[in-house]
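All protein chains of the complex are present and in place, except for one that has been dropped.
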Amino acid sequence: MVFKLRLIVQHLFFVLLTYGGRFGFHMGFALPCFSCPFVMGCGGSCYLLSLQGNWWGLQMALANWGTVMGLQALYYLGLFVLLTLALNKFWCGWICPFGTLQDWFTYLRRRLGIREAQLSWSARDRLKPVKYILLAYMIVVPLLIAHAGLHYDFHLPFCRSICPAKPLMPLFAGSTRHLALDFTNTVTLVFSILSVAIAGGMLVGMFFKERFFCLFCPMLVLIHLLRKISPVRFEKEVGACLGCGNCRRNCPMDIRDVHEQKTDKAVLSEDCMLCMTCTESCPADGVLSVRFFKWRLFSSSRDYVARRFIKPHKAGSVKVKV
Amino acid sequence: MDDNNKRRARLRSRVRQEVQTEYESARRLMEARDDYDPVWAYFLDLLMRPMDRNGLQAAVGRPVVEHLCNQAPYELFHAMGVHPLRMASGCFAAGRLSAGDFPVLMCPMLKAIVGMQRLRESSQTAPSARVVPTTCDWVVQYQQMTDADPEQTFFMELPHLRESERGQQRWLEQAYELVRFLESRMGVKLKRKALASSVQIFMRAWQAIGRLIEQRRAGRLPAVWFMAVANSFMLDPIEPWTEQLQRVLGHVDAHPSQAAGKGVFLAGSPILFPNFKLPLLIEAAGMTVLGDDLCTSERIWPGAVCPEENSFHGLLRALAERYHMACICPTFADNERRINTILGVLQRYPVRGVVHHVLKGCHPFDIDSFRLERQLKSAGIPFLRIETDYVEEDNRNIATRLEAFAEI
Partner (left out) sequence: MTKDEFVLTAGIDLGSTAIKVVLVQGGRMAWQKAVPTAPGQAGIAQKLIGEGLAALGQTSDRLTATAVTGYGKGLIHGAGRVIDEVSANALGICRLSDGRARTVINIGGQDVKVIRLSATGKLIDFKMNDKCAAGTGRFFEAAGRILDTPVERFGPMGEAAVDPVHINNTCAVFAESEIVSLMAAGVATERIIQGLHHSVARRVASLAGHRDLEDDIYLDGGAANNRGLVAAIEDELCRDLHVLSHPQFTVAFGAASAMERPPTY
């Protein structure tokens, strides 16, 4: 079953990326997922840190064009692009530790029998631009620091003032440090207040709404930008879709595009994290499929739906009439 | 007044006789087929049940709640300890009891339904409640036509738009309303657990019917037998029915019939026992129906119930959407995906054309058939519209057309 495999992979990576460093495992500084470098002994670092960082960031590459430092910045960018191309949104649905954390909250909510908060279609659509604004924020501020004399206190603006992973993920390494307010000056204070407040809000959000933070994640935008040249394909045979809506209802991200798509076969939409939940619940044979180059990784079928959604028959539960 | 009653009783007993004859001769026709096997007897027995409501009630051992159309989730009724019975009939003779009171061009199925109802009035147990999803115009008028007790009748207001947020929300509300209605009428409370297990039970039936559909696609099962099985759905408790269906699967695997002639897809208005004239005529014209989108046949089970969460709300939402969104009934306004079911079958199986059944007076399918015709013909797929009702006098005309269609 795909969802079981996914659970295993997610947890494997959660452990590797959170604790890997303690055993000398490190996947580098350009990972396309929220593997937060503020976690002591983590097993890899989120590229967003590199992107904003004064030493490795884009602004560095621009300012020091041709020098070793500039090349280094480009190297991280290149690595990020390669990793993103290789797995595209699989990073979100299968690897990102912060995504996995959110799934735990959903699991908890379901166990408690609490109904998921439902966003209206228009609210859902209005949220879409937020992640672009966040992306712009984390690119523009370092540029201003480097070229327009903005004070260095504004460095790592996204990590320090927005990202909920920074205060929350270190908790798994036993550190509550990032929950504290930084009274150094107004900027640091405002940043740390924002950070903690957002983290608190996100905790509530991700409890009531599956993958709530993913709705705003700027990494998603970066990954999405590269989908066209990635070998990872999520496709729909539109002419055989029944319109049953299973894909839409089951999508953790409440994506409507897969259901609504009637002409184009590419259905890897902006917010999709390739969790394949939709494909697992699509009863139309071969309508949804996920491919890697020409290999088909998984595609929908009535048979699979039956296996996935029908619990094994308990013996003796059916009385046979003779 | 007394005379009047006597006359009415006399007409009723006459019609009852005719109905009996119609059902029995249809059954004999099935039994006389070369491919008849005792495994079918169970289903033929069930097909006779609509004539005898008391017997049916005794057989299912639960209070019967009648419903029209496929939109009201079977699982809900089952989970509440009642048995849903779809009011639908292919009986020509029964229509005689109602024909005089309604428009001539009324849907023959509704005529038959009302007729059957009147036939039962005097002697048999009335249903505990009726659920009427507001699909086509005839169905919407059902309560007025029968003077059914409004207290007993629940209209499920069916949004004719399914792909809109509003439509989906409203339909979900209707599902909740239906639960409340049944709870108050039957004096029971619907529990999450009961609903979850009911969903499982029906999914098992869905799985089994899926295999039967595969067998018919492969041309191993004549259309009339498939329809006999489909028509008998919910004429017995669901679990033994599923068991019997498993036996049929084994039987067809062991004794596949050879697909005779060209494969066609049968679309359009419902076809119901005892009126199997169209599938029989298609067969006689040398063609095999490999798939259909009739709401009395394959489309009793479109889509699949795949809840996102196993909470009460999650289950109910999955149910509501499976019944609403996966259905391609042309009473819906946004129904352009109807053709997909057909094309899906066309792509995978040796289907050479589409026969579209229009019951005279069934406006939604009549209207929709023209769009379908345009779409299919422009894709080079032969299409034949057969407009008819429950009478037999046009059989030769239909046969001529079907024979010619087989040559295209």
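Each chain carries a letter (A and B) given by its place in the written order, and its residues are counted from 1.
Just so it is clear, a contact is a pair of C-beta atoms (placed from the backbone, for glycine too) under 8 Å apart; a residue touches a chain by one contact, two chains touch by 3 or more.
Small disclaimer: the values here were computed from a predicted structure and weren't measured.
Here the chain not displayed is in touch, across the complete complex, with B.
Contact with the chain not shown here comes from a single listed residue; of B:N54, B:S184 or B:N397, that residue is B:N397. Where chain B meets the omitted chain, the residues involved are 377, 382, 387-388, 393-394, 396-397, 400-401, 403-404, 406-408.
Just so we're on the same page, only the chains that are shown with their structure count from here on.
Of all residues in chain A, those touching chain B in their complex are 110, 113, 115-116, 120-121, 239-246, 249-250, 259-260, 262, 281, 283-285, 302, 305-306, 308-311, 313, 318-321. Within the complex formed with chain A, the residues of chain B that make contact are 162-163, 165, 168, 200, 203-204, 206-207, 210, 236-237, 239-240, 242-243, 302-311, 313, 317-318, 321-322, 325-326, 328, 336-337, 340-341, 343-344, 347-348.
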